[in-house]
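A single structure is presented below for examination.
What you see is the complex with one protein chain gone and the rest in place.
For clarity, chains are labelled A and B in written order, and residue numbers in each chain start from 1.
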Amino acid sequence: MLTTTRRGVMAGGAALLAGMATGRDAQAQSRRILVMASNQDIPNFDPHVANGYSASMALRNTYDSLVGVAGNPPKPVPQLAQSWTISDDGREYTFKLDLAAKFHDGSPVNAEAVKYSFNRLLRLNRGNAWMIAGVVDQNSVEAIDATTVRIRLVTPFVPFLSVLPWVWIVNPAQVEANKGSDDGQAWLRSNLAGSGAFRLRRAEAGNLYEFERVADAWRKGGGNLTGAIWKITRETATQRLMVQRGEAQIAVDLTSEDMDSLKGRSGVNLVIEPEYRTFSMKMNTRHGPLQDANLRRAIAYAFNYQGMLDVAGYAELMKGPFPESIDGFDKELPVYRTDLARAKEFLAKSSTPNGGIKITVAHVSGLEQQRRWALVLLDSLRALNIELDIKPMIWPDMVSAARSPETTPDIFMVYQTANYGDPDNLAFAGYHSSRNGGWQNPVYSNPEVDGLLTQARAESDPEKRRALYVRFQRVLMEDSPDIFGVLEKRKLAMRSNVQGFAFTPVASNAIDLFPLSLG
Amino acid sequence: MVGYILRRLLLLVPVLLGLSMLVFAIARLLPGDPVALAAGPNATAADVASVAREFGLDKPLVVQYWHYLTGLFQGDWGVSIFTRRPVLEDLAAYLPATLELVLAAMLLAIGLGIPLGLMAAVFRNKWPDFLARTVSLGAISMPRFFLGLVFQLLFAMWLGWLPLSGRFPLTEDPPPHVTGMLTVDALLSGQFHAFGVALSYLALPAIAMCLSPLATIMRMMRASTIEVLQQDYVLTERALGLSQKLILFKYVLKNAISATLTVIGLYFGWLLGGTVLVETVFDWPGIGLYATQAVLTQDFMPIIGVTLCIGAIFVTVNLVVDMLYGLLNPKVRYQ
Partner (left out) sequence: MSTTTAHPRIESWRRGLYRFRQSWVSVLGLLIVVVLLVLAIGGQHLAPYPQHIAGMVDTSARLQAPSATYWFGTNELGQDVFSLVVAGTRISLLAGMAVVIVGAAFGVFVGAIAGFFGGWVDEILMRLADLKLTIPGLILAMAVAAALGPGIGNMIFAIALSWWPGYARLVRGEVMAKREETFVLASRAMGAGTNRLLWKHILPNIMSPIIVKMSLDMGFAILTVASLGFIGIGVKPPTPEWGSLLSVARVNMPDYWWTAIFPGLAIFMAVFGFNLLGDGLRDLLDPKARR
């Protein structure tokens, strides 16, 4: 047994050297496969159940939706729907489908399929259903004829088109054939019933997913990729090195230090762009010492924002709940910055004028950035004589802790990503009391804010809408329920032979393969 | 002989049963709520309840265990809440990678440990012995994850001689699946280039894993060889003029290897359980990584599955080792 291994090693070693010399990349080039390195797995391919950016990547390339999203600032673009009209009251949308659209099995993507898909999404009430919850119901979608779909909204919802890229259309025949007892979930978990430009070729759970371009895809144009691989690489340092060595063409999870390390390296382009991902520390306004608004304001003034920024790298400090590029951002909004004098002023007005209390902060264990920010917070609170207990929790625990004010920790760290470039997404999800008990807004409940947001959602006049959001931001700052943190810039490293990439500040890490080419 | 084997096999049953009970108990003591995560951020109480029902989480503990046990025998090892895939499927996907790593590490440990141990025994108390002893202690003390990191830094990042992580280059198709172990599969299908490539990916993780068992095997080999060399019957044979080499081959090897067998049995289980650290560093998609993910997301079915799987393999390997030991040393059989 030993001799074979030794011989094998020698033979293998020789073959290895030979292999390195001939260049495996050449083989890959003739097949033009784009390798993306990410640390997120894709455990579920059901378009009406899965969530997370890795699933979004897989789904947006293997399925189609009525409209897509592109550009910076992001705008809806035609996809399955060639054109559309909106009624004057903003409640009726009529879409004309592209006649050429067909599923992978050849059948056309017709209005019935659209209706079926919407209804399935609503029925299962998982995945991205929350985006249309309360706006669309089982009677809303109507198939006027084979290529015309009319959607009647239950309540007016201005950002409706921004939501649609994440509602994917499935092939009803295939899903019905494999319905089983759970509405096809078991089957769709690992099988595709889509119409997208790509198909799944190889799936190795926890390791990689390989996509290949569909030979006779209905969507014309796009780039020259023959396939793509989503490689799960848990370590960001490894992702970086893969891009450096050309083993991967795109890395999506790099830290600021990784980007710095890649600066100036030949063959690597860095994409560092602002987007709609906010990071805040939400304070428990309904239970515990932070019910006291003055204490909250004191903490907001005591926090070491510069330290947070230093540690974050490529980021900007938030100026309130909205990123600057969102329509409705209030440029005049007064924000909290480190000011120990004012912090102590507010502390004196609070119910614990000398501090001397201990509060807890929860962050997702394993997320390095959050760990660092928690330590910055700990340091900041010492100036107020407040002790901080840092609890790394796994995400499921955080989600369940958010259920009630009593179990929610005093400070709750959370990233919010806008799936669409409209202020409603961030505002409603993060500050409307109907979302209490969920991780996006565990406890904050302010009737004035609720009123403003509900009104703004339905307001179709852009000027009036903006005014409502400005008021909302002012009320929020006064109330100070969050320590507004940073807007991390999106950091992507890309090999310079990747062409056709255009940055959109919405789900930019869910790489859209269609327009890409390898030069 | 047959009776001995049968007795040992029979003992296997209660052990595995107890194992499953123990692990199930631990796993179900987990606080936290993976159901909430699976149900999604906007799930209502009703949704959460339905997900709970879907996975049978609302029944009393004993009933759940019974379902689990009966399911085990039917090939249903539960479903991972996080990946929504049957645990058995996950295990089948991840286990070969770990086995490949463990086998490679064991081969290296035996292949290098035995000759080194012999050498240390023969040159006893001279400098090769001392060097070997200190280095072996150092090897046992070295944390595998740190060593793995240093290897990565040195051989992959700075020198670039070997790949950084993973099992196989991404853009090439792996050899046709037979065992799931890429090196073996490549050999079986005659793809020597693929074999070499797979080996280069296996090299660093296997070396990081093998140092501890290598050191121990070396020490055991040395100890038992010395003991044998001092035995009366060896001294007698020496006095009668038989050459050193022949003596070594006749007695030393046989007795020494039987002692080493025990170590192999022990270390196999230890290696299996300990691959977590190396798999993390090298992104090696084995059950260690799978278990870590399950522990961090409090997904209990995979935790039970992995522990049961490793426990069963460990117990089986021990049985095989015991039997081999019994073959070599008949006195053992009649205990």
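What we mean here is this: a contact is a pair of C-beta atoms (placed from the backbone, for glycine too) under 8 Å apart; a residue touches a chain by one contact, two chains touch by 3 or more.
Source: prediction; values computed, not measured.
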Residue among B:Ile140, B:Leu162 or B:Val320 touching the omitted chain: B:Ile140
Residue of B:Ile5, B:Leu22 or B:Leu162 in touch with the missing chain, whole complex considered: B:Leu22
Options B:Ala132, B:Leu261, B:Leu277 or B:Met301, residue touching the unrepresented chain: B:Leu277
Which residue of A:Asp145, A:Asp182 or A:Asp310 touches the chain not shown here: A:Asp310
Chain A, residues in touch with the chain not shown (by the definition above): 235-237, 255, 257-258, 261, 304, 306-307, 310-311, 365-366, 368, 371-372, 374-376, 378-379, 382, 389-392
Missing-chain contacts mapped onto chain B: 14-15, 18-19, 22-23, 26-27, 29-31, 130, 133-134, 137-138, 140-143, 145-146, 149-150, 152-153, 157-158, 222-223, 226-227, 269-270, 272-274, 276-277, 280-281, 291-292, 295-296, 298, 303, 306-307, 310-311, 314-315
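Operating definition for what follows: only the chains that are shown with their structure count from here on.
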Complex contact set, residues of chain A against chain B: 1-2, 5, 8-9, 11-16, 18-19, 24-25, 27-28, 31, 33, 35, 41, 43-44, 51, 125-127, 129-130, 133, 189-190, 204-208, 229, 231, 233-235, 238, 241-242, 245, 247-248, 365-366, 394-397, 399-400, 403, 435, 438-440
In the complex with chain A, residue positions of chain B that touch it: 31-34, 36-37, 39-43, 47, 82-85, 90, 93-94, 107, 111, 156-157, 160, 164-167, 169-172, 187, 192-193, 195-197, 199-200, 280, 283, 285, 289-290, 293, 296-298
